[in-house]
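Working notes, beginning with the structure itself.
For this view, one protein chain was removed and the others were kept in their places.
When the chains are written out, they are named A, B and C in that same order, and each has its own residue count from 1.
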Amino acid sequence: MTMTTREEKRSKVTIHFAGDSGDGIQLAGSQFTLTTALQGNDLSTFPDFPAEIRAPIGTVAGVSGFQINFGSEEINTPGSNPDVLVAMNAAAFKKNIRNLKKGGIIIANEAGFDKRNLRLAHMDESVNPLDEVRASDYQLYRVDITKLNREALQDLELGMKERDRSRNMFALGFVYWLFHRNLDPTLQFLTHKFQTDPIVLEANIRALKKGYHYGETIEAVKRYSIESAKLKPGTYRNIVGNQALAMGLIAASQKAGLNLFYAGYPITPASDILHFLSRHKNFNVKTFQAEDEIAAITAAIGASFGGSMGVTATSGPGMALKGEALGLAVMLELPLVIVNVQRGGPSTGLPTKTEQADLLQAVYGRNGESPIPVIAARSPSDCFWVAFEASRMAVEYMTPVIVLSDGYIANGAEPWRFPKSDDLGKIQAPYFSGKEEYLPYKRNDKLVRSWVLPGQEGLEHRIGGLEKEKETGNVSYDPENHEEMVKIRAERIARIADDYPALERIQGPPKGRVLVLGWGSTFGSIKVAVRNAISEGLEVSQLHLRHVFPLPNDLGDIISGYDQVLIPELNNGQLSKLIRQEYDASVTAFNKIQGLPFRADEVLEKIRELHGA
Amino acid sequence: MTMTTREEKRSKVTIHFAGDSGDGIQLAGSQFTLTTALQGNDLSTFPDFPAEIRAPIGTVAGVSGFQINFGSEEINTPGSNPDVLVAMNAAAFKKNIRNLKKGGIIIANEAGFDKRNLRLAHMDESVNPLDEVRASDYQLYRVDITKLNREALQDLELGMKERDRSRNMFALGFVYWLFHRNLDPTLQFLTHKFQTDPIVLEANIRALKKGYHYGETIEAVKRYSIESAKLKPGTYRNIVGNQALAMGLIAASQKAGLNLFYAGYPITPASDILHFLSRHKNFNVKTFQAEDEIAAITAAIGASFGGSMGVTATSGPGMALKGEALGLAVMLELPLVIVNVQRGGPSTGLPTKTEQADLLQAVYGRNGESPIPVIAARSPSDCFWVAFEASRMAVEYMTPVIVLSDGYIANGAEPWRFPKSDDLGKIQAPYFSGKEEYLPYKRNDKLVRSWVLPGQEGLEHRIGGLEKEKETGNVSYDPENHEEMVKIRAERIARIADDYPALERIQGPPKGRVLVLGWGSTFGSIKVAVRNAISEGLEVSQLHLRHVFPLPNDLGDIISGYDQVLIPELNNGQLSKLIRQEYDASVTAFNKIQGLPFRADEVLEKIRELHGA
Amino acid sequence: MERNGTAYSSKDFSSDQDVRWCPGCGDYSILKQMQTVLPELGINRKDLVFISGIGCSSRFPYYMNSYGMHSIHGRAPAVATGLKAANPELSVWVITGDGDGLSIGGNHLIHALRRNLDINILLFNNEIYGLTKGQYSPTSELGKYTKSSPLGSIDHPFNPLSLALGADATFVARTVDRDPTHLREVLKRAHEHKGTSYVEIYQNCNVFNDGAFEPWTDKKQRDANSIILQQGQPLVYDGGNKGLRLDGLKPQIVDLTEGFSQSELWVHDEKDATKAHILSRFFNHEPGPDKFPRPFGILYSEDRFTYEEAMQNQLDKALELQGKGNLDELIRGKSTWEVE
Partner (left out) sequence: MERNGTAYSSKDFSSDQDVRWCPGCGDYSILKQMQTVLPELGINRKDLVFISGIGCSSRFPYYMNSYGMHSIHGRAPAVATGLKAANPELSVWVITGDGDGLSIGGNHLIHALRRNLDINILLFNNEIYGLTKGQYSPTSELGKYTKSSPLGSIDHPFNPLSLALGADATFVARTVDRDPTHLREVLKRAHEHKGTSYVEIYQNCNVFNDGAFEPWTDKKQRDANSIILQQGQPLVYDGGNKGLRLDGLKPQIVDLTEGFSQSELWVHDEKDATKAHILSRFFNHEPGPDKFPRPFGILYSEDRFTYEEAMQNQLDKALELQGKGNLDELIRGKSTWEVE
């Protein structure tokens, strides 16, 4: 390899970093993300953790991946087939090579392809797969990262193991060189991270720089430059979904003038919300790690009763446990936010994979008639808005609200033109005005009861899970009263839809052949697919639901403008069921249940199919 | 009152017994039921317990009721407006008088209408409401039961309190006289019940007989005779729903050659199933009172894993707690029966009242794609058949099966032409044949895996809630495998519908204007309503679903034969949702959410309305 | 949560709802003593909250003129934990039954005890499921015949005080519905204890389990069968006729009428965990002359920081370390860039 380096401009690149769980892939990925964001590209990322078990080193089960899609154009998904594969060992190569685009780049750590690693990856020990890569298929960089890195750190007082820990920085450095990335953000990050350990800091910095310089040394074939994206003007930051969600909760509590009380029980992929909030106690946030999910939600209910904003988050199995308490919250009519960061089910299922299969559980998973609004986030940054909106609804309408996120957007990242706190609407709790006699279940014109907190003199009252008399809230077994209360509870939730903003079509004509209707995390893939379909000349539009229950009032009208409604979902057709039961529409369910997000081309293909193409 | 007694024939009579919780109303009611059944009438009963609290004596909240509808014609409901009201006190009178048919009979215990009782019933103390009853409106018997009864027992060595305890027998005796009932069954019952307490026995016998003779003494206005019903020939018994359900479980376990393992946590109105089974340990029934509903279902799963027929029963709030474990059962593919005896919701709701509002919870209330068959009982005796059928499905298809009953049929009774054990089909568990290599998740042509029990040599294997590799059942995170497994699990449940018997119309033409489609306990009311509508000349048919999930394959065809489908439900329209989402039909939901069953005339009125009448 | 100004009377704590327990139920007495003792406790009514689960006993909050929540079965300790942690100003009382608290709710109970919020948990133990009409409970004695155990219960019952001690409760006491003075005294001590006070109250269910506690309530038997614990006092019972001493680890009953000196007796020390352990094990279901008397009063009491204090300290510490949270800074994060 002694060609001279050429330069090429690209509008979009997808890189997949892969290596053993211990190889620091997630760190390298998130550094690349940050650097790229700061260089002004639009981007979307998707970490692909190994399944919850810690698999033995070197095995395919133990491969950790991180994919980033970035460019000068609008980016909506982490990309389907990567242009670049960084493979730290044979298992990482084996797992990901089939996805790599033809003509793509492989950066392979030579030392990870020895007999031992081949054996661990259950590959033929006698053939180094790198020898089999044809130059016509891929651009292969075989780099003995382990060796080069060790050499670079020779003089440092570090054990072999500790030296090898900075291999990820070496690889990252090389990728930075290939894509003209700026080293500074990562250098700053390392300096902060290892401030108490100068030797390790030195090792990492050297590794990063050595990797970068390695590019120059070998005169690699091509370097790529990607111009900044033409994003809406403004100030941006990079944001991960779960972080955004937690921040949305904090923002809402501040805007509502309430203390945030978060009760959770760890569960993948929701735990990071607990972790984040527990680091932000200076926002008057109390976090409570409960003994289980039932204790978490009931403690949150207790906190709401006491005048805080009670919140709990979990994933599918934990959500199943909260059903009974959700019914209580329906009866109490207190603010409560319940977040379900969905993962692959049923049962323990695929804990580290993504899915949208808890929608019907959210809408119907309780005994009795117990309607609860359900809203879903569409992207990492949208988690902020959805958390904020759910909190607002919970407080202003005095109701539990379920937020659906999923593993894909919870762990994914994207640039975010974040709002100013002043631009966030104020949230007004319906406190009792004190002007008339206080009846706990007397309602305003939106059928919302007023809120009185323990500690308020003279307004002592009792609430509970038995059916209540209409206004007084006293226990009542009267038949007509029960029917009336069931209807009121249904109506008050239904009426929330009256306050939704009008639905906005994302793209495509207002009437036509095909409407692609989505909800939740499929937004990005659908957006790319529909954009491409339109550019192919197909008559197709995109609509995306934030509020999945109650459905928006204007949805029926919009749907009726199209011959067909295509509903892509990462489940076996759950929104399709809800739509069919409400509207007279020709619905085509398009389902993927692989623990993975849609690739845009999968959706595009389906759109073509519906056009008879 | 010195008229001579006349005789009148009636084809149908509805009697409502009412008194304080302590008045022995339920006992009187069940004795009347048994006697009437033995006299060959068709009948249907409905006990109306006071709400779970034990209200203070004499209050309306403390009134216990028991209604029986019996006759020489076919009886399908406990009747709407009673012909006879037995009121042991003012509160019982106050609560029930408005339902009594014009011209009906009131039997009032004079002592229960003194000032104290009027006060307790929150009635005007200065007016005895019995004085206000106009002879043109009702036939009133004012009987000083308390006094007469005390007098009759004067010479017995019993305290006043204990004497008063047999007042119910006095009242019952009088009713027996009025309706020509045979005293023997009750005399036998008393003799058995009080075998160890001869004085109490004597008191009860005397009270019963005194009440009977009282009729003669006062020369009451009219006696009524009701001929035996023209029921299908055969041997009959009287049966209560929860008993029937428990017996169905025992029968199924015997027919399957399995031990029954029942795990339950007490909850109204399901507890009687536990009580019944715990008295039948001589059928190799093990009953386990668990610490909560989650322990109950998981213990049942453990028992099924061990080779028993695992069963658990509960009601709404308990069902909500079982959601997570249901998902596990879906993954394990083991036999399991889960009974939900529904009650008024949401949350604790109306625990002693009936409702059908847990249907969507049964169908959708779990995380992930986790289909479970759901079948529903239509009457007290049908609880037997549904329990048997659910057990058969669970064992033969290796799946959890949800049974829906409700408080109305669980506590209600009817005559039952019971089957011989030989006529019950055999249940064949899909045990591993041993002929080929054992793979835990290898399936037969119905997609059912074979069953191997711990204790079988050489077939040791592990199962669990993580996604599994297709045939081996080993843990698998493979995307395509997951999709395939989700589809297989859906398909194997969907295919159960292929084995359903063809749907049978209950009455009415095979095509026409209106189809009344019901499920569960509303069967009887709908049947009467449709019969009456037909006799009024309306074009209406009745279809009733036993299998609510998956829906029968032939349902769509049948539905399409009618202009309109009327779906009466004791909820806010849940089956309606399922039907709308599956079929293109003009569905009218007719809902009652009062904790009470439909009255036939309510449904009839709705049918008329649909006919534009 | 202290009240200034005019004093309350017990009536101030009665709500307007009809009390709907069975006539004769022991719950009435507990309600009455609670309403009677409250004016002495100096709690401002506006800060008083009762949280219950489901059961006859759990109807209690409806009858109290205070804030209250009748939650769901078994979860009251968790609801109370959230409430108290969120709002430490409140005086929070959990009302639970032997089924609610020890069967379905056992886990929340033991976790509440170890966490030690400053709340009071009153467990109305009637050794039966009352509301569901008479099944055996986790405290029903072995062999008990009930609707769900027609051949007798085979479940070894919990010892509710041993369990609490095992869960590191900081205040463990027992009292009984039929002894109003003692009941009020224990309620008062429970209130005064800073930390989770766990009080088992023997409560007669005269409908489904009448007489379960007769050995300790019946005038004729109770003196011989019960011992009233008093801090710093020797363990004497049976009208002064009997006492307890310790022989090493072994407790012994001694006859004080036979000249045994009081000075050799075991002196009650509610701070001594081992003594509390031994006392909690006086748990024979059918007492008799050679059996140890059932102890009533405060078996154990320990000072330990409360959960809500520790939680608040962390908020203070976070303020100190991180400064008051600034929403704009939070949203902006550490690295941003401009697009023009």
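The definition used in the following text is that a residue touches a chain if its C-beta (ideal position, glycine included) is under 8 Å from a C-beta of that chain, and two chains touch if they have at least 3 such contacts.
As the structure is a computational prediction, the values presented were derived from the model and not from experiment.
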Partners of the unshown chain among those that are drawn: A, B, C
Chain not shown: contacting residue from B:425, B:454 or B:561: B:454
Which residue of B:48, B:83 or B:291 touches the chain not shown here: B:291
Residue among C:50, C:292 or C:307 that touches the chain left out of view: C:307
Per the touch definition above, residue among B:87, B:325, B:339 or B:551 touching the missing chain: B:325
Which residue of B:187, B:221 or B:463 touches the chain not shown here: B:463
Chain B residues that touch the omitted chain in the full complex: 34, 37-40, 185, 228-229, 231-239, 247, 250-251, 254, 259, 261, 263, 280-286, 288, 290-292, 294-295, 298-308, 310, 324-325, 327-328, 332, 384, 417-421, 454-466, 474-475
Hidden partner chain, residues of chain A it touches: 52-57, 59, 61, 265-268, 271, 274-275, 278-279, 281, 287, 289, 291-293, 317, 347-348
Residues of chain C in contact with the chain not shown: 103-107, 110-111, 114-116, 138, 151-152, 154-159, 162-168, 246, 248-250, 272-275, 277-278, 281, 304, 307, 310-311, 314, 317-318
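Here is the rule we go by: only the chains that are shown with their structure count from here on.
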Per Cα centroids, the chain farthest from chain C: A
Inter-chain centre distance, chain A versus chain C - centres from mean C-alpha coordinates, in Å: 44
Residue numbers of chain A (touch at least two other chains): 324, 327-328, 464-466
Where chain C touches two or more other chains at once, by residue number: 54, 70, 72
